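Here the complex is missing one protein chain, while the rest keep their positions.
Up next, chain A:
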Amino acid sequence: SQFKDDLLTSPQLFPPMSPYDVDLPIQATEDVLFGSQFNQPKELPTDFSSVDLSFLPDITQYNKEQNRSEDGRETQKELDGSVSRNEDSGIFMDGSSSSCPDTTQPSPEASGVCPPLTPMTPMTPVTPASESSGIVPQLQNIVSTVNLACKLDLKNIALHARNAEYNPKRFAAVIMRIREPRTTALIFSSGKMVCTGAKSEEQSRLAARKYARVVQKLGFPAKFLDFKIQNMVGSCDVRFPIRLEGLVLTHQQFSSYEPELFPGLIYRMVKPRIVLLIFVSGKVVLTGAKERSEIYEAFENIYPILKGFKKAS
């Protein structure tokens, strides 16, 4: 039908979805919300013969039996992204969209009812052959920077603010803390500021704005320029012990395991460029990300590798 033709001729709706592709625009907060609400479609139509998807890369690797919730979450993300783009390009013009009222939250019953949505399900990033982990790393710390764009008198700030500490002999910045979101900021006399301790990108931005407001109230013409997330740290637990000695043997070019120095294995993943600290207890710390998706992707990459060391000995 005309609807399907539109989908086929607008390839920008179907970004290449190999598991190692970082260019997928992710709607960060919605992942967490929808992941928990998403119900598994109990059956997916397996007949894609009417839809020609040959222009898509990696389609041969795609496993059609995508019935695990974690892939469902990926589906959900892509659905949200695609649907919003669809709406922008005005493709959902005919009545088929009205037959699926919840285009953003497909329910199990709706999967058969909404034919335009099903061609999008092949686009989930697939960990070929094996299942995804089902574990979501939790963000523990976000480091961000912002430019207040005015020179600051640090002694003045330390005198007039309750939540500030300033010890110029030790460190050339004011250390300021706020309670909500619970964060710490380093404020330099040049007007640059570093904000640490937030648990999400939005919290970090909100906290940085609050610090900027404090500085404003202290009488400085502070602006809020070039806010940027510099680093994100996440952690999770794979729930089985890991033979680090084995991992360092098979992944020598990425791993550094020195029990004399540090009990964990330092794994420097190339794509995405993330450093993972892997411990014998199965806890994994991921750091070095500029975006949340890099942490999730890095974990999905490492999980099958770690599972390989679960049943050793």
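Here is the rule we use: contacts are C-beta pairs under 8 Å (C-beta built on N, C-alpha and C of every residue); 3 or more make two chains touch, one makes a residue touch a chain; residues count from 1.
In this text, contacts and distances are computed from a predicted model.
Peer 1: UniProt protein name for the omitted subunit, picking from "NADH-ubiquinone oxidoreductase chain 6", "Small ribosomal subunit protein mS26", "Transcription factor IIIB 50 kDa subunit" or "Dihydropyrimidinase like 3"?
Peer 2: Per the UniProt record, the undisplayed chain of the complex is "Transcription factor IIIB 50 kDa subunit".
Peer 1: Identify the residue among A:Leu148, A:Ile178 or A:Leu276 that touches the chain left out of the display.
Peer 2: A:Ile178
Peer 1: Go through chain A and note every residue touching the omitted chain.
Peer 2: Looking at chain A, the ones touching the missing chain are residues 29, 32-33, 42-43, 46, 64-65, 67, 138-140, 155, 159-163, 176, 178, 180-181, 199-206, 209-210, 213-214, 217-218, 240-245, 248-249, 252-253, 256-264, 279-282, 310-311, 313.
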